[in-house]
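Of the protein chains in this complex, all but one are displayed in their positions.
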Amino acid sequence: MIGPNNVVLIPIIAGILAYFLGKIVKPAREGLTLGSVLAVCYLVLKLPFGKALSYSYNFNLPAYFDGLKFGTNGLSSFFAVIIVLSYLFIAFTAFALVKDKEYHGTFYLFFNIVAGSLLGIVYARDLMSFFIFWEMMTWSSYFLVIMNAKNPRKTGLTYIVLNVAGAYAMLSAIFMVYAAAGSFHFDKINHAVALMHNSKVLIIAVLFGIGFLVKMATMPLHIWAPDAYTESEDSFTGFFSGTLSKMGVYGFLLFFATLIGFANLKGVSSIKDTPTIGYVIAWLGVITSVFATFRAIVQDEVKRLLAYSSIAQVGYIVTAISMGTSLGIAGGLYHAVMHTIIKLLLFITVAGVIYRTGKERFSELGALITRMPLSFLAVLFGIIGLAGMPPFGGFASKWVIYMSLLKSHHYILLVAMIVSSTAAFLYCYKLIYGIFLGHPSSPELMEVKEVPAFLRIAQIPLMLALMIFGMLPGLLVPYIDKAVASLGFATSFTSTDIYTLSAALGGFNGFVVINVLGVIFVIVLIWYTLFFPKSKKLHRLDIYWAAETPDEDTPLHYGYGIGAELHRIPWVGASLRRHITTLYEKVAEQINGIASVMKDILFNGDGQIYMLYAVLTLVAIIMFLGR
Amino acid sequence: MSTGMRILDLIAYPFVAFLVGMLYMGVARNIVGRIHRRWGPPVLQNLIDVFKLYRKREAGSHGVMFHLGPIIMVTGVVTCLYFVPMLSGGKWLQGVSFEGDLILVTYLMVLGALGMALGVGQGGVPFGVMGVTRGLTRLIGLEIPYFIAIIVLMAHYGTASINKIIELQAGGISNWAMFKLPLAFVASLFSFWGMMGASPFDIPGAPQEVASGPASEFGGKYLALMMSSRGIFGFLKLALWVDLFMGGAANLLILIAKTFALFVTVLFVTSVYSRFKVEQAVDFMWRYPTLIGLIALVIEMVR
Amino acid sequence: MSYIEELKDRLEGMFSPEKSYFPRENLLSIRVSNSNVRGALAHLRDVEGFKHFVMLSCVDWLEDGKFELVYIVWHPEKKVTVMVKTLIDRDNAEFHSLHDMWRQLCTYEREIWEMYGVNFIGHPRLEPFILEDWKDMPPMRRDFDTLHYVNEHYEWREGREESYQPREYIGEVFDEWRKK
Partner (left out) sequence: MCTDNPGVWEYIANWARKHSIWVLAYGTGCGAIEMPPTMTSRYDAERFGLRGAATPRQADLLIVSGYLATKTLKRVIRTYEQMYDPKYVLALGSCTINGGMYWDSYNTIKKLDLYIPVDVYVAGCMPRPEAIIEGIIALQKRIEEGRAEGAKKYRENIEWYKKNQREVFGDEMLPDYTWNFEGGI
């Protein structure tokens, strides 16, 4: 039987083949990618969901290393499904958008490798293979980031430095765990951690936490994300923000819930029945979402707005899962699915718009609704989900997160989260207005065509998914329950059928909501269309303009103006004026100064001093070996 | 109750809200007139206005979204209304409130505004978009005290369903949330004040600054639909506050008495203020009402 | 001897005005030659401290074939107004722009250009200001016959035919004022 171990290999091999075969016949790249996508989808969806299986490579190895182990359980299957579906949609996008770029070959190489390594991460059953695939993901996505960047040096450097730093924090933690457990295998680790000393548990948790918070772009480790999301290849950005960031979520859940265990962390210290470190991380998540939301509103670049918004949305997930309660983790998983769908939809559509118009700023776009109605509908669905508004799926996930916070009595956290989720309306409106409504900023916008057919193939199922999850909010519940169960939590939803979603304090019936909406809308529409005179079709410039007559080049598009008020609100304006990178730069300057001073003291070119160092080192080594 | 009566009940639901809301707006104009030492218009004035607007012979449309904007607005508002029980206890005039909860209602309240904003966007008047932006920015301020208040409510009564909250307030005035949780009530009253669009929070539709903002390009039947949904929305908010803080209402008379009391108190406060700037409004909302709400929240947490 | 009389003497000494008198108290009117306008205004602004430029106006002396440009400046502390006048030729009327001394002169000169057709040399933007797409001669010139223009452009309402000539009523007042 083909298990996860082989599934992981398929995209990687396909990518490498695609690169070299593509040199001979170019379409081979698309062909191989499509083949691997379909194969992986088939195999992953065929695997029994939530059943714990395990496979391993038992080639002969040194004694201290017991093979690369692979396997699956509820959590792995949950994230594997997310990964393969976004792999599918992004592959379709890439077919349309990457075909005549000069980095055609390298794109498919690294894109497939990333997909494979993501599967490897979720299917890995020991720390070694987990780390190997983690590194693989980081490096191959690094090439995808700098591939098309306007400023590749800065973007790539921040990206790689922060991610590699996170990875090595993880690595050191892994070795500490290995030193305690004597094995890399997940099953053996939990007991070992339970026996560890509190301080050591704390250190391990912090080190792992750093690794995953970097990937989830949580403040203050988020500075790589805006540039990387904005400047990476358009068709890949959806995968980047929608799926790669979820690997942080997966790793966080894996390590904090199963390997270290929230119980052990509570043993260290706890606030209101929540581990202190979880509480701190929850606050980090909320602060991230608030400030990222405010920053998203004032952006002029479309992709940068979406980048900040995904930082904010992942902030919710961080808050929810770091509570360590069953409902919180359920909400985090629910929101992970919804956010993946929404961000895939939005990034794919925006990539199509940029591909058609060649403009990527709100101040240059506008009035595209008449030209690309389907994309308008896609973005409309997307923002309704992003704002977490009924009747679409985004509301259900946010509702679960709110309920989890209410249930675990973290009211102040909830209030802070409300701030960002209310401000989110502004950037949602800016997104749809700046691109599709208002007036065209330049006449040639009125000649563009609808996005390519491959993108439409990707958009429609995503929109349907959003609608279905909104109509049947209980649809995901059994899968989430399986995933949560594999983390050793009991189910927390009290709803039984797929129409309703109900947990701790209340519940709602998404089916009724969407039906009431639909019925009223249809009734009003019919009444309005039949019993009233037809309205005149007004000219674009036939608007109230203080009785003046605007002409074609009067600047009537308000695209960038939205959110200008924010700078004048005292506290928000202050937060927008400051940026954390300045702090980092100051720190770096200081370290530079100190280091230069140290250099002058230590390496002053005197041979005897160097000899002294050598002797001291030798003595130190002997002393340590002596024990 | 039979299915036919049930359907009739559901059909009557929005119209009751529409009539009462419109009458309240007329009363408000008259009272403001009296405060200005004028006669003021007749009480039915707003109903006459809406009827006149419905009977306008022309209307102009800038496109499909412009046409659908007011329709989505009224749809969102009426949907939200169905999830807010007007009466409690009996069978009548409860909509489908038992299918939803407080958070759902809170989010549905914004849905209509979003549809409206889309229509305004295609209308292409910069004034309209400025109005929408002002409205959404103001929302950042308004929602915080409101949410703090309902969090206190949900934490205190341990449920998010409006009907349950009404039940738990039963038994005498002393059980009303406005007396049990006075600070939360005060905080929510501030954002209620703002949500009614009364001065000094009438920033989005300021006629002198942004030419009545979102409504600037809508006329005739579109404006009529907007005015109707505004009337329904006004009564929705009154009914919601009565449900949450004043123990609901057993029959229509009590409902009207309670809502009218709340309405007139807010009206008297607001009709003497001039207009804030939007940043002033948000700043104000984030200072005193939020502070009051947080105090209530802390009291609730330590209890 | 009050400040304004000293000022009158000083200015007469410096700029040798053709005509200078006090239309009313605290108001001094001097008429200087074209070349002296800038000097006189600069002296008043920088030396005497007439900081405030009140307005620039133009008078059409049709009979003499002259335009009279009137620059009015005001002394905020002394509360004294000075009108610096100069006569320019009426046909191909032009004068050098003074917008670099007071920026608001841009607007005034633009208006004078539009209404009287005085061409200010060196003005940044002489373009239509108040009138929209005006094609006839500058309307404030006295030889522009408004009644004739109205008759050929607008339609009278019945009952307005026996309209009087205002000149007959204000005529003698106008003449004796001109003698002054």
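As written, the chains take the letters A, B and C, and residue 1 is the first residue of each chain.
Keep in mind that, in the parts below, a residue touches a chain if its C-beta (ideal position, glycine included) is under 8 Å from a C-beta of that chain, and two chains touch if they have at least 3 such contacts.
Keep in mind that what you see is a predicted model, and the values were worked out from it rather than measured.
Taking every chain of the complex into account, the absent chain touches A, B, C. Considering the whole complex, the residue from B:Val64, B:Val96 or B:Ile254 that touches the absent chain is B:Val64. When the full complex is taken into account, the listed residue touching the unshown chain is B:Glu217, out of B:Glu217, B:Glu279 or B:Glu300.
The chain omitted from view is touched by exactly one of A:Lys26, A:Lys51, A:Lys536 or A:Lys599, namely A:Lys536. Only one of the listed residues, B:Lys52, B:Lys91 or B:Arg287, touches the absent chain: B:Lys52. Take subunit C: the residues that touch the chain left off the picture are 130-136, 139, 144, 146-147, 149-150, 153-157, 159-160, 163.
Seen from subunit B, the chain kept out of the figure touches residues 29, 33, 36-42, 45, 48-49, 51-52, 54-61, 63-64, 67, 207, 211-212, 215-220, 223.
Contact between subunit A and the unshown chain involves residues 531-539, 541-542, 544, 547-549.
The criterion applied here is as follows: only the chains that are shown with their structure count from here on.
Chain contacts in this assembly follow no simple pattern; the graph is neither a line, a ring, a star nor complete. The geometric centre of subunit A is 72 Å away from that of subunit C, both derived from CA atoms.
Measuring from the averaged C-alpha position of subunit B to that of subunit C gives a distance of 61 Å. Per-chain CA centroids place subunit A at a distance of 36 Å from subunit B.
Contact with two or more other chains is made by no residue of subunit B.
Shared contact sites, meaning residues of subunit C that touch two or more other chains, are absent. The touching residues of subunit A, counted against subunit B in their complex, run 367, 369-370, 380, 384, 387-390, 395, 399, 402-403, 406, 409, 411-412, 414-415, 418-419, 422-423, 425-426, 429, 432-433, 436-439, 505-509, 512-513, 516-517, 520-521, 524-525, 528, 532-533, 535-538, 540, 542-546, 556, 558, 561-566, 568-572.
Contact residues of subunit B toward subunit A in the complex are 57-65, 67-68, 71-72, 74-76, 78-79, 82-83, 96, 99-104, 107-108, 110-111, 114, 117-118, 121-127, 129-130, 132-134, 136-137, 139-140, 143-144, 147-148, 151-152, 154-155, 158-161, 211, 216-217, 220-222, 225, 277-279, 282-283, 286, 294, 297, 300-301.
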